[in-house]
Structure formats: C-alpha cells, structure tokens
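To start, I am sharing the structure in question, which I have written as structure tokens.
The complex appears here without one of its protein chains, the remainder shown in place.
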Amino acid sequence: MAAYLIKRLGSLFFTIAGIAVVTFFLSMVIPLDPLAAIAGPQAPEETVERLRVVYGFDQPIHVQFYRYVERLMHGDLGMSFQTNRPVLEDILNFFPATLELATIAMVISVVFGLLLGVLSAVYKNSWIDHLSRVISLVGVSMPVFWLGLLLLLVFYFKLGWLPEPGRLDIMLFEPPRVTGMLLVDSVIAGDWEVFWDALKHAFLPAVVLGLYGLAGIARIARSSMLDVLTQEYIKTARVKGLAEWLVILRHGLRNAMVPTVTMIGLTYGSLLEGAVLTETIFSWPGLGRYLTTAFLTLDLNAIVGGTMLVALLYLIVNLLVDLLYAYLNPRITLASGND
Amino acid sequence: MATASPPLLAVEDLQIRFHTLRGVVHALDGVSFEIARGESIGLVGETGCGKSITARAILRLVDPPGRITAGSIRFEGTELLTLDRRAMRTIRGQKISMIMQEPKVSLNPVMRIGRQVAETLLIHDRSLSHRQAEAKARDMLGSVSIPDPARMAQRYPHELSGGMAQRVMIAMMLVTRPRLLIADEPTSALDVTIQAQILDLMTDLIAEIGSSVLMISHDLAVVAETCDRVIVMYAGTVVESGTVDAVLDEPSHPYTRGLLNTLPDQVDPDRPLQSIPGNVPSLLAPPVGCRFAPRCPEAGPRCRRETPAAYDVGAGHVAACFLHADGGVA
C-alpha cells in the first residue's frame, strides 16, 4: 500500500512538473502583449517598459522559466492582472463554488447514470433500453451552454419557479465562510433560509452539469452490467433461489461497479470542463468563470495558475479513483502495482 | 411406472428451442426421465447434446434465447413449469440445487466465501440472523473438509485453488440439505489428482443428507462410479437409459456402443480406441427420424423415416432404437 502510494505520488509529481512546463510555454506563445492590457491602451511607452521590468518580461526565456519554477516552489502563482490579487488567493476564493456545483452534479450523474445503465442492461434491447440510451445520448450531445440558456428561459424568465442566475439572493447574507461552499456553510451556521435559497440557485446549473456527465456513466454501467450478467456467478446466485432484483443489485451491480468507478473519475474531469460553460451561463462565481474571464482578457498568471489547478485536481481525482477501484476489487492488491 | 408415491422428479417430453439470427435450434426434443428418492442418475453424452440445458430447465433457468416450448417437469408431484416465480424461487437452492462446472468463475469474485455460503441459508430462512447463518456456513465449510473454516470464510474466491473453490460450491449448494442435487460436470474443470477427492466428498455428503443426484458428465467412468442409473443423450434426445451395469455391460443403442468404444478398455488396454465417424448433426435442421441415423452403422430405411420410441430391452433398460422394435430397422 505504502509502496504503491509512493510510486503513484512519484508519477504524479512528474506529471505536475510536465504540466508546469506546458503551461509556461503556453504563456510564452500568447501573442498579445499582456502588459498593454495592464497598463491600458493609452499608457506611454516608458510605463510599459517599466512594467516589463517589474514583471520580468525583459529577461531571456530560460531566466523567466527559472523564476517561474522558483515561484511555483513557493506556491506563488503571481498576481492576476485582472483582479489585482494573488492568483492563488483568487483560486481559493472561487474554487469552493465550483467544487460545490460539481459535487451536486456528480451525485446526479452517478445516481441517474447508474440507474439508466443498469435498467438498460437488464432490459437489453427492449424499449426501456432504447429509451434510456436515447436519454443519455441526448445528454452527452447537448451543448451545455444552450441547455442552460433554455432552462433559464423556461424556469426563470417564463415560469419564475427558480431564482435568477447567481449563487444567492442579493437580499441574503452569506453565512460565515468555513468551507466556502454555501450549502455546507449555511448548515454549519444553522441558516436554513440561506441553505434553501442556495439550493434553489444551484439546482439548474447542477442539473445541466449532471446531465453532461450522466451519459458516460450510463454507457459504461450498461456495458459492464451486460458483461457481468453473463457470468457464471450470476447463474449461481439464481440457482440459490435469490430474487432477480437482488441478483442484479447484490451480485451484478457490485461487480459492474468495478469498471464503472474508473468512468466516474473521468466524469469528474468532464464536469470540470462543463463547469467552464455552465458557470458562464449561470453567473456562478466559480473557477470555470474565473478561467474563462482570464482567457478572454489574457490574464496570464490567472490562466497558468487556473489551468494548473484544474489539471492537478484531475490527477488527484484519478488517484482517488484508483484507490477506490482497488478497494472494490479484491483481486487487485495495491502493493503489486495497478495493472 | 405406476407406483403409489410419485417419483421425486419426473421430466416428460421436454422440448427446448433457441430462436437465433440464423434460425430455430431444436436443442431438446421429447426428453423424458424420472428420478426416484435417494437415487443417483448420470446424464451422459457429448458436448452440445443437451445435458446442461436439461439441468437448467429443471431449475427453470434456461438462458434466452432458449425457451422451454413444451413438456412437463414435476417435482414431488408439483408442476414446475407453471409455478409462479416466487414459489419457484423457494424450490431453487432449497429443494433443488446445482453445482456448476467451473467453480472458480461460479463464485462471486467480490464477496467473501463465508457470506456466499451463508447467503443460500438466508434466502430460504428469514428467521435466521446473519450471525447464525455465518456460523452455520462455517460449519458447512468444515464438513466439506476445508481447513480452518473460520479463516477461510473471510477469503475471496480468487485466493482459492480450483479444488477448494469446488468445495465451497458444494458447501454452498448442500448447506440447505436439498432433495435433489444437480451436478453439472463437477470435476471436469479440476486437476485429475483431486477429481476423485471431490467426487468422494460429494458422494459422502449426499449419502448423509439423503439427496437424489442428477450427475451430468461426458465421462462414463465418473458416472459408473457414482450413479445407480444412467441416461445417454444424443443431439437433444434420450437414446438409452437403464441401470449403470445394464447399460455399460450391454449397451443397446448403437450410439452408446460407439461411446463405449471411445474409452480405453480396462480388461484389454491394447484394444485400439475407436471414434464415431461423422459429425453431430446441426440442430438448426435436425435429421428426420432417428437423429443418430446419419452416423449409425446399423441404420436402415425406417430410421430415416420414423422417430424411434423407447423400446424395453429388459428390467427398466430402454433404448430408442428400432433394432429392438418389432419389424427392426427395415
């Protein structure tokens, strides 16, 4: 176990270093001069020059790279040109909102994805199968930004059932910040009014994002369930006289979960990308929107820092998934590696 | 047979069809036999002759696209084919259970074996607590000679050898003391060295419980050793049945004779082995008349015209062959 973790963390470190290099070169190829953006279009030439020296852009590339790595080592991601605050602070500020959204969406994806996938497999080639496959295919084919707009149009503008975009009604005060996730913080503070309002605000974006992740889970759940249902131990369970639904849940699902868990990890990554668009539509003050703004304004440090963090998260989630995978599958012993 | 009490199991005129992309497979056609209480019956034949599907049909667990299209299966006088699902489930695992061919893949890989054995008990006895069931399961693991059952109960199937896994399977299927045990090639996936051990273990336990056995095997030697009577199947039909001694000493169907000739002779080991010429017919379009006729050295015109009934050749020994009918094969 320990050896396995060390090995995994080692390769994780390697990949992170690679990510740092990629993001650095990414920032190098950005053709526009970010300094002009900071200094403003009318800034005199000498102001721009002074800023160039302040930010170190006058140095040769390898010196810049060295400084960049040195800063990273100290957890310094630089200042955001846009917000004028340290990028790390910004990220910590915006990230909980994304985590909250992605987690609710994840629950939606997993619950409904598993349900659809299992139903599909059990009633293979019946109308249930076709219907659930169409649902999940529509889900994966849906442009999230468009679905978001559509749902806003219907449920906010036309029906008025759900609140305006954003995280919380402007008349309400945020509870004391503990985790940065409103739903959690409001429970901690015992503020149910805020909890309820935050939940209503989160509902649409979470559904949109959840639908986005659902299809992949449904598909892998279906195919691994189909696989499992032809196995001999399923027949054994039936021979024992077990009711069919218990055969499916106790013997089928548990085994089908093993490959499905891997997909759930991948889905978390796709939720992070889905968040970029969803947060834009729903004015959700999360990392996705922060990143989008950074990209559109060429806020260099924010781009580099944000992208790195997303990649890092993605890696961590996959590590957790591998651990869960090993837990679910007794045939895998972590000590001997993960193949 | 017109005895007063019904036999434990009576299969009559069973017919199973598979509807596939390429047509209808006549997997089983008019199979009939009976099993008395405490009796051990061997079902023999080549791969694909319908042995396993017969076994699965008794439990009503024929996998799609296979379907039971006609016939009757009565267990202790109750018709199983029309029984509702819930009642059928109380039969499975409790009154009739089955040992599968490949123990290693027939156990759930993500469930501890103690729980798998206990599960059979829990399904059929709601009053049992988990703790009690697990305790009984451990006892049962002990009685199939698994060393240190308490520790082994915590293991997962992949940690067991094939022989151990089959012991677990036997424990799992006999823990409810069923009336009928179906054993589908219980030893053919195992090492030759432990086959005998497993067979002995099974026979002992069955004798103790008093179950009847339907032993499915392609190996006549296994059947000869463990069974009272034997049923020989060919291409989805029963061709011969009788006591093991009668059938092995005086095979009355040309197919049975052919099958025996493929075995090494105990008395005369130098006798050359013979194979049966020709191939098993396609069950998509089985031959008219006797299904063995195209390969039969003694077939006559009648064999390709009519389907033979079961003709008595003495003392409950029957053969579905016109050689024993009035008028012969002509």
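Per-chain numbering from 1; labels A and B assigned in written order.
We adopt the following convention: a contact is a pair of C-beta atoms (placed from the backbone, for glycine too) under 8 Å apart; a residue touches a chain by one contact, two chains touch by 3 or more.
Definition applied: contacts and distances are computed from a predicted model.
Peer 1: Mind telling me which option in "Putative D,D-dipeptide transport system permease protein DdpC", "Amino acid adenylation domain-containing protein", "NADH-quinone oxidoreductase subunit H" or "Acyl-CoA dehydrogenase" is what UniProt lists for the chain we can't see?
Peer 2: The record for the missing subunit names the protein "Putative D,D-dipeptide transport system permease protein DdpC".
Peer 1: For the chain that's not shown, point to the residue among A:Val87, A:Ala221 or A:Leu291 touching it.
Peer 2: Selected residue, touching the omitted chain: A:Leu291.
Peer 1: Determine which one of A:Ser186, A:Thr307 or A:Asn329 touches the chain that has been left out.
Peer 2: Result: among the candidates, A:Thr307 touches the missing chain.
Peer 1: Quick one: say which of B:Thr20, B:Thr90 or B:Ser161 touches the chain that got left out.
Peer 2: The missing chain is touched by B:Thr20.
Peer 1: Of the residues listed, A:Met142, A:Ala189, A:Ala243 or A:Leu328, which one is in contact with the missing chain?
Peer 2: Within the whole complex, the residue contacting the unshown chain is A:Met142.
Peer 1: Touching the absent chain: which residues on subunit A qualify?
Peer 2: Per the touch rule, subunit A residues meeting the hidden chain are 14-15, 18-19, 21-23, 26-27, 29-32, 130, 133-134, 137-138, 140-146, 149-150, 152-153, 157, 219, 223, 226, 230, 269-270, 272-274, 276-277, 280, 291-292, 295-296, 298, 303, 307, 310-311, 314-315.
As a working rule, only the chains that are shown with their structure count from here on.
Peer 1: Could you please specify the touching residues of subunit A with respect to subunit B in the complex?
Peer 2: Listed in rising order, the residues are 231-233, 235-243, 251, 254-255, 258, 328-331.
Peer 1: Using the touch definition from the top, list the residues of subunit B that touch subunit A in their complex.
Peer 2: Per the touch definition, subunit B meets subunit A at residues 59, 61, 89-94, 97-98, 100, 102, 105-111, 119-120, 123-124, 156, 158, 169, 172-173.
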